[in-house]
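Removed from the display is one protein chain of the complex; every other protein chain stays in position.
Naming follows writing order (A, B and C), and every chain is counted from residue 1.
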């Protein structure tokens, strides 16, 4: 990267010696733009999936539910006993009573209209926020059995496992796609560089014949190629970010499936796409030109 | 398409007059492959989203739940009365009793372990399959009120709306992406064709000078270009299908989010991708070569 | 054959040719001489319509070239064989295929004419280079191949632009003989050259007329050279 300043200034004169040739130029920009566009989309997907996995895994793993059955006074006594147990259990961070209204809202889809829920003898629900590293669920259950036999502790492990698995596999899938795109971009830029070099065999020959050194020729090709990869991928990345911007976000209702907008510092990640494309282009041109040069006197 | 047989056989000799030139060739195949790959993925996503919307919209819109409350004998009487009402309501197609086991399974996530559900006085649940076009929900409710006051009918409208909206917007989004990809492919192939033509100005000039007609020159370029677009996109589509094939399918547990594998005849849709690419390439070459020719004597 | 009526040509701002009034009759043999940069190549390009006159009219067999559609121009070119100064070949097909190119694009059967091709290659001493590619030829070999391609369709008019610039005298005479032979068969021949020795050599074999290009116009040269 020592030569970067020279790339952007010093060798404009050398770069003029390589014909601007619509063919190689447009396709390099095009290819970079398309790949960058998809890279940004997939990157956003990966970030969103990661967030989803964290959310689901995190919030569910960090919480449990305590149900206290019974009628009238009994419930109060049992609940107080259970809360006592929780308070003295290492790993329990906070507890929250779930109100009747909230409980009804949870049940409605399965039981029908509000009226129907009314008649049900609902258990008392307590949401427990825990530190899963320190909490020993088995010992908690044993103690509850002794002190508040009507209280049942549920750590959500069943539901959690499948949701977290989904989100994590989605994340892995997205990063796999991203890796695929980067590899494809490298391959494509490598081929495009080779093509540009092949299309300009005569130019290279002429430059060699009048006494240009290899490094001079490499730089002459590199500048425009890198510029195009940078420009194209910046355009593609901008387009991708724009598309994500107009997409419905995770917070809107009804869009939990495609809320892939980046959040917070995540916006910065797609900005890395053009520099990566530039570095790939830089390497690809150097490789392609030198490969051609060694076959030429 | 009258000229298709000629494309595949007669003009191999003419096509030899255009240099195979690594530059245009590789990039056309490459571009077609990449675009076809993404087209297949997005197409599969669109099909899956469509199916999801149909499933959710369809099965939920076509069904309702009847809950009958009460204890002991009363339930039986009320249920029989409600069933009578349903049987004589236009638009009701079939009814099914939901067993206690199934009901419990539905409730478990919200109420905790099986033991907890045991004590609940569950209502009798009847799933009703309806023809939403013919069913008048209000009159059904009125009649039920008269004949079976303990029976409550729920047509799922609340839950349904948000799920269907999500799936449909996902579908629209996917088709939008698909349109974007097709437009991009057309633009890219158009540019690539122009580039190939520009790179071969000398070839065109020589052919014109020795007396080749425009059509002959167009065909000479077309053949290889179309072949490459077909080949590249077939490869890309195959790769895309392969990727979908190894993805976890909708039916596997824990994968409701990425079960985008095509189902039934849907498998056929991605096969359309290479022909579409071929037709685009055909048009693009013709356009690009003729455009160059009119500028040349 | 070809007729120029008040034809003129300019590249952008610079006049190259003007007031051309000229007629090449069928069966004639002409030389076109003039200093480098005078417009010889430009004149030939007007004859086969690679360039169109900026004013005036060029007629081929009585028909105004400018009025014809593109297919008619393609047909015209099959009736005109051109040896270009910078030999125009397709570098990715063999020399033999390049020479047969006019046959191929005219839809003629190349195989049937294999004998003609062979004897033509013999004449320009290229039969052992027929499977090489154009970049593998020496400068003189390329020029001879260009001559062969120009005459393979036995066109009615042969335009040769400096056809002997890169070849030795003996070979130049062989090519001259070939062109004279074709002229005797009734073809018209026009050779642009700066080599006055070639003009003198031709005058002893055929009734050749010499056109001199100077100051943007073309005049018959004085008899003495």
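Criterion: a residue touches a chain if its C-beta (ideal position, glycine included) is under 8 Å from a C-beta of that chain, and two chains touch if they have at least 3 such contacts.
Owing to the predicted nature of the structure, the values given are computational and were not obtained by experimental measurement.
Student: Where does the absent chain touch, in terms of which shown chains it meets?
Tutor: A, C
Student: Quick one: say which of C:3, C:50 or C:141 touches the chain that got left out.
Tutor: C:141
Student: Which listed residue, C:3, C:50, C:97 or C:162, touches the chain dropped from view?
Tutor: Considering all chains, including the one not shown, the answer is C:162.
Student: With the full complex in mind, choose from A:212, A:243 or A:269 the residue touching the hidden chain.
Tutor: The single option touching the absent chain is A:212.
Student: Which positions on chain C touch the chain that was left off?
Tutor: Contacting residues on chain C, toward the hidden partner: 11, 34-37, 40-41, 85-86, 136, 138-141, 144, 161-162, 165-171, 194, 196-197.
Student: Tell me which stretches of chain A touch the chain missing from the display.
Tutor: Touch set of chain A with respect to the missing chain: 13-14, 16-17, 19-20, 202-203, 205-214, 216, 293, 297.
Note that in this section only the chains that are shown with their structure count from here on.
Student: Return the chain label for which the distance between chain Cα mean and whole-protein Cα mean is smallest.
Tutor: Central chain is B.
Student: Comparing centres built from CA atoms, which chain ends up most distant from chain B?
Tutor: The chain farthest from chain B, judged by C-alpha centres, is C.
Student: When the centre of a chain is set as the mean of its C-alpha atoms, what distance in Å lies between chain A and chain C?
Tutor: 67
Student: Between chain B and chain C, what is the separation of their C-alpha centroids in Å?
Tutor: The mean C-alpha positions of chain B and chain C differ by 62 Å.
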